[in-house]
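Left out: one protein chain. Kept in place: all the others.
Order as written gives the chain letters A, B and C; numbering starts at 1 within each chain.
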């Protein structure tokens, strides 16, 4: 069956030429990101358990859950957690299948704790967090849709929903994501006072970019407010140093601007996340699956994290449309911007979206007709191989937030 | 101080001329909407209590919370709830101020239960729902920012964040919202079998609009599957009848397309919401503050519901930017589309955004210069009177989802 | 089969002649009693549902559960609840049987809320209490034991356990229970300032009885501390007036002795129970099934409340042994004291205890042989008709705490 792929040229001021651009990233230890990461970790753990115990992937959606903030008393040199963070795991999972019991609740609790340990190794899981679980078993009709598909046949869409993706990243987007990645991968390992809960807000006003970071600092690695101030200053300098890799525009960096140093009001934490002292988090409230929040770009409200990667459109189509947009830009020279929307129809095979809508801004002087066939082909092939999304997700090769 | 208002003309294919347009609305009884509504009801109840007991509005943010689905056994003629819905209230609130204790937890529980009763009067609150509360008290720094503002001085932004609004609604948007409102206000009162949990998905492909509704039907008002089918058919017809009020385009209506009537697989519920049988809900995962999810338009990821309406940018700027966009369109003839983004700076007065970015598509043949002053004036006045947003929210005059 | 009934004469200083005697009663609104009452209300509601929906009584044990205290701000004239009481319903119940679903969780929540409303009508259930439920489904083996018994055949003991009962009440016991009943039935209806949470402690030292009452007073019915003091004084007088009905001994009454009137430290509450402000409660921690805690008498540690009344020895044998002791004393003149212990054997019919051990103190000059046959007969008949215990419990005719 021929897929319904609609490619249109769109007249639109390219993002880089618009006056104002906003981009945000909530790093790995932000309460919303913790919620996302736990949700996704549970889904991956369930997938592994299902395939191991039943030989098939089973219905589940753990794209819910709540991080309820604790209370802490940070102090230079090392403070303490007063009331643990409370993480409520919800969503639903298949718990029995074909006479086999799958210990979904225990799997969820273990996956959540193990995930938190992996991203915040300094947290004392024995006293700083409570992981509770109220996971249900889902509504029957959705599971039926799911069960009727064999392992080989094409999955059917669980819902009428859609996914959106765009490429390439603008400079502000690249910068925002790049700074976050740099801190995670390079800077924090050598500077443990930098917590994992960082909110990076990028604002481009004409050609002036302001990058505002709110960084939860880790008290045990800072002797006093002097060291705090120095550490912030060094981080600021470092970011100023790497910014030119992402843009030639002038970048102004602000770190923890809400601090009032003379009054000792600083963003200090015990474990490096505001979840310990007042900020709740929820699945799906943070980054989209490309790692950013981009209010100047089309976005889906669907939480990508925690949804089952087998037939849940809200996950698969967001991941796939982003991947396809990137592929188009990588393989086709003449694209300035591309936006891809995949819209499902509940109950239909997921490789046959109701419509795959593509909006392109070709490079100046390029006709749509010149690049349309290549785009069509990439979309078509991507949909044909949609199963690879599932596999990559389960292996943890695709990030969802 | 002069406000930083930037109005730019944007070259963009107007939404009505784009090939594909997607719009979604989650009606009042959708699990995400229930979560939003509870969050907002708590915030309003807290505001009333604060002003009554302390004479000032105090810090709170209840823009979190989770609806964990229950289990039900719907049956024509009337089924039963097997396991209650579990609603967890979280967020934080000021609980003591100036020697006065504000019973925030009790207020929250009462507001939540009362709200649910108001929107789903057929629910038996004594057995169908559990409302639990784990509300905290917030982090000190944020509260300090808040406390330093007197009642008269301008509030200061709680965060570096932004709000986005657009106007006017496209036909598909108007249709999606209009059908939902019609059902809520006119149709359901006379047709109680139509539950409050309806998901309306609008897809425009060129000039063909498909409106897909997933409607949770209420079992006690339906004798058998025959009546179910008839009721669905009547609803479909009714919507077909009102669609022309919103658009001249051809509108195809689908209702409960996932049903498999011959196998008795239908979307039947006890209380008219899927929250009773498998669908969790979270604050901020559903409609934006204009009542819609519009992936083809710029959107903010911030939950508008439940945030304090005094200084929380994520709430105030979303509501204000939407209102300003509407005012511009209402008062200035020559606008085809307008997008307004308000960006705050933490700690600065909320009537002084870092930037108010306006993107306009003027009507054909209209110069930006001709309408810019009027736009400027509306934005400027709106910011000056930003306090009216707070008041309207507290009175319940502004919808947040 | 002949029942193993062992009657022995026991040489023992009768309770009335011992120097010291201690008796305690926790009235209906004491946190432990609330927990007991909820547990029993759930069991009764489940029994009704089982018989209605399945035609048989099914396995359940709800003899667990926790009342976690809230926080309140009592104030003369009417204070407020700051944080609701949190009631956790646990235990386990059969949720499906023979293809029928029994909505055990919803039943439990409704029964608990309805029970609390009935005993504390002044409580605002919409804001003063959270009723949560984490009820399980029990271990398979116990349920099997249960299922093998038909409705007609004799039930088999769920456990190796025992029940204990004694009669008659001593004067101190009668006084303690009598005063509590008088307040509940006669005095509180006319004096609503007297809360339902009263702890009555009776101490007999030789012939001097001291009755100490800790009475949670209801703030809304007391204008000021003067009225508080007067109300306490009137209650004291009233009890002094009725004490002679129960004993000729001198009775000294103390009410709220921990008060420090001059410093305003009083036992004032919003709803008449300390559960609202600091005292947790648990099933089985309060009164035994005769309504008292009697550390000078043999007692069972088993919670009577909430256990299933069909085959749970911890419930049935405690109720039956108490009833049999009372019957013996009522029908046989020459008994000073009688103690009955019924010991079960797991898996054996409940009318065939491993041993029914009876200890008697006959009246002076009476031989055991003269009364043994009558005792034997009462025990034997009581065991034969053990099913009537079940029926009475389900009808609510037997109190369990």
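Note that in this section a residue touches a chain if its C-beta (ideal position, glycine included) is under 8 Å from a C-beta of that chain, and two chains touch if they have at least 3 such contacts.
Predicted model, so just to flag it, every value in this text is computed and none were measured.
S.K.: Thinking of the complex as a whole, which visible chains are touched by the chain that is not shown?
M.R.: Answer for the hidden chain's contacts among shown chains: A, C.
S.K.: Check the options A:14, A:55, A:103 or A:206 and report the residue that touches the missing chain.
M.R.: Counting the whole complex, the residue in contact with the absent chain is A:103.
S.K.: Write down which of A:127, A:252 or A:395 is the residue touching the left-out chain.
M.R.: A:127
S.K.: Can you list, in ascending order, the chain A residues touching the missing chain?
M.R.: 73, 80-84, 86, 95, 101, 103-107, 109-110, 113-114, 124, 126-128, 130-133
S.K.: By the contact criterion defined above, which parts of chain C meet the unshown chain? Give residue numbers in ascending order.
M.R.: Per the touch rule, chain C residues meeting the hidden chain are 6, 8, 10-13, 18-20, 22, 64-66, 68-71, 86, 88, 90-92, 134, 136-139, 141-142, 144-145, 160-162, 164, 201, 203, 205, 212, 214, 257-258, 265, 267, 274, 277-286, 293, 295-301, 303, 341, 343, 345-347, 354-355, 357, 359.
We adopt the following convention: only the chains that are shown with their structure count from here on.
S.K.: Rounded to the nearest 5 degrees, how far is chain B rotated relative to chain C when their C-alpha atoms are superposed?
M.R.: Rotation angle between the two copies comes out at 180 degrees.
S.K.: In angstrom, rounded to a whole number, how far apart do the mean CA points of chain A and chain B lie?
M.R.: Centre-to-centre distance between chain A and chain B: 23 Å.
S.K.: Mind checking the centre-to-centre distance between chain B and chain C? Centres are C-alpha means, answer in whole Å.
M.R.: 50
S.K.: Measure off the straight-line distance from the CA centroid of chain A to the CA centroid of chain C, and report it in whole Å.
M.R.: 55
S.K.: Would you pick out the residues of chain A that each touch at least 2 other chains?
M.R.: none
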